[in-house]
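Note that one protein chain is taken out, while the other chains of the complex remain in position.
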Amino acid sequence: MSTKYTKEHEWIVVDGDIATVGITNYAQEQLGDVVFVEVPDAGKQLSQGDEAAVVESVKAASEIYAPITGEVTAGNPALEDAPATINSDAESAGWIFKMTISDASELDDMMDAADYKTHVAGLE
Amino acid sequence: MRYLPLTDNDRATMLSAIGAGKIEDLYTDVPAAALLAGPVDLPAHQGELEVERAISAMAAKNLNTSDAPSFLGAGAYRHHVPATVDAMIQRGEFLTAYTPYQPEVSQGTLQYLFEFQTQVALITGMEVANASMYDGATATAEAVLMAGRVTKRKKAILSGGLHPHYRDATTTIAGYQGITMTAAKPDFQCNEDITSLIDADTACVVVQNPDFFGHVRDLAPLAEKCHAAGALLVAVVTEVISLGALMAPGDMGADIVACEGQSIGNALNYGGPTVGLLAVRNKHLRQMPGRICGQSTDVDGKRGFVLTLSTREQHIRREKATSNICTNSGLCALAFTVHMTLLGETGFSRLARLNHARAVTLANKLAGIQAIEIINDTFFNEFTVRLSKPAAGVVEALAAKGILGGVPVSRLYPGEKELENLLLVAATETTTDADMDALVAALGEEL
Partner (left out) sequence: MADTQSTITGNRGLQLEEPLIFEQDSPGRVGVDFPDTDLSDNRLGGLERQGPVGLPNLSEPQTVRHYTRISQKNYGIDSGFYPLGSCTMKHNPRVNEKLARLPGFASLHPMQPTSTTQGALELMDTCAHWLKVICNMPAIAMSPAAGAQGELCGMMAIKAALEDRGEGAQRTRVLVPESAHGTNPATAAACGYSVDSIPANDRGRVDLDAFLSKLDEDVAGIMLTNPNTCGLFENDIIKIADAVHDAGAFFYCDGANLNAIMGRIRPGDLGIDCMHINLHKTFSTPHGGGGPGAGPVVLSEPLAAFAPLPFVVHGENGFDLVEHKSGAGKKSYGRIKGFHGQMGMFIRALGYMMSHGSDGLRQASSDAVLNANYLLAELKDTLSPSFDGPCMHECLFDDHFLKDTDVSTLDFAKAMIDEGFHPMTMYFPLVVHGALLMEPTESESRETLDQYIHAVKGLTARAKSGDAKYFHDAPQLTPRRRLDETGAARNPILRWAPGGDEEKS
């Protein structure tokens, strides 16, 4: 199991042939209080870069893009009633969707935890 | 000029504070060729008296429904509006406020919008309503677009009983956004079967009740067919007072209800402005367009109201918004709310029953004329009759006698031979027996 990060502030945990996707703690801080999350339905086919989910705060709505190509296997059902989970636990219980991995090489260019930390530090 | 507080002295002082010699110095970014040296070619300013005189002269050239027996309907209805309504909406705090973006200084607007949304949800039998749309026709177009978003399908079926303006506005607005419309032919006898048009690509079926020709329809069987096919039923109401006497569309299975709210609180205004109502099921809330007011609490724990769910809207989502709409129809919605508050449960029901009773009386009187056939078995306050000759000419002849005798169907469906002799007539609480007798007598002379 390994965790990867994107420049769009998404994290991807790879467990076998399934990837779990969410937004980073840094991203949730930028968004502010999350009030609604639109998660994708299982079965949805996504290509890398497709719009997969939407995270809304009071004054902003952010599209979450598919970090890799694959098929959605689950959206996080808990977010419907408790969108604030993204604020309280962005990188674990606040996961947004799980998907299959069609092409593992798409993960190659992504950052690891240390690289992402450096990336975020550079933004501030 | 009475609306401009700055004096020449003020202007000179202010220019000097700015460091400008003359007003033109503030327009230096304008290409010289585009800067006019003098006023545009229009008359000079006038006093209030002169303006009133000129515009009143135009008003005086019209024959208005307050001065003539009137049987006009077709989506706009003359009703009595209590004087309280106008007194309330002319309060400057309501009239001259902007959209309530600053809730601390807009609780008045926000509270009536919350009341409005509740009233609309109640009368339509739906779970939730927005803070209003421009009018019934645009509300219908938005309902179709919303059905497209909910079902992720691209086809809408429009009943032949739908008001032709609603059909056309929907076809234009939703058509430009990729929805394909199938419009059934005019269904003046209320015997269409549009269920055969429903297929796996159908986002919604749009049906009006009472329909354009006045018939009262049971929407439940159609709702069932829609739902079985995964489509939504959009119910349209152009005479909102009918909801005081008829089963609510929500209770007959509608998924989205779009109404024209003019009949409550609003004058005819030659067709605008009016107020559109849009009510939906909770589960589709996030796909609903337009402004929405919600309840909240302030930092002291007191109940208050705010605009909410605004991430659906253009100022945040830009090209991904549910609609490009910014405004609702605020002041018309207030007129609706105040009038509906005066009516209450008892008044709303009585007003609806009275309207129906007047229309029944009118139908009975017209049934006595040999040259007239009444088309409808059912109706609320409006129905269709077939005359022995083209209705448009008869209406013109009646107008010459000072009677506004109804709407010839051909005005909305030009060139349809079968519809040429059809006339829509409406009666409301404002229609007297004397009005009806005048119509009967005049028709007797013309037919």
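We call the chains A and B, going by the order they appear; numbering starts again at 1 in every chain.
Everything below uses one rule, namely that a contact is a pair of C-beta atoms (placed from the backbone, for glycine too) under 8 Å apart; a residue touches a chain by one contact, two chains touch by 3 or more.
Everything quoted here is computed from the prediction, not taken from an experiment.
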Any idea which of B:L4, B:A200 or B:A434 touches the chain not displayed?
B:L4
Where the complex has a chain not shown, which of B:P221, B:P414 or B:G444 is the residue touching it?
B:P414
Among B:L95, B:A228 or B:A441, choose the residue that contacts the chain missing from this document, as touch is defined above.
B:L95
Tell me which of B:A20, B:A228 or B:A441 is the one touching the absent chain.
B:A20
Taking the full complex into account, what residues of subunit A touch the chain not shown?
33, 35-36, 56-58, 83-84
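Definition applied: only the chains that are shown with their structure count from here on.
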Nearest whole angstrom, what separates the Cα centre of subunit A from the Cα centre of subunit B?
44
Inside the complex, what are the residues of subunit B that reach subunit A?
286, 310-311, 316-317, 320
Enumerate the contact residues on subunit A facing subunit B in the complex.
35-36, 38, 56-61, 63
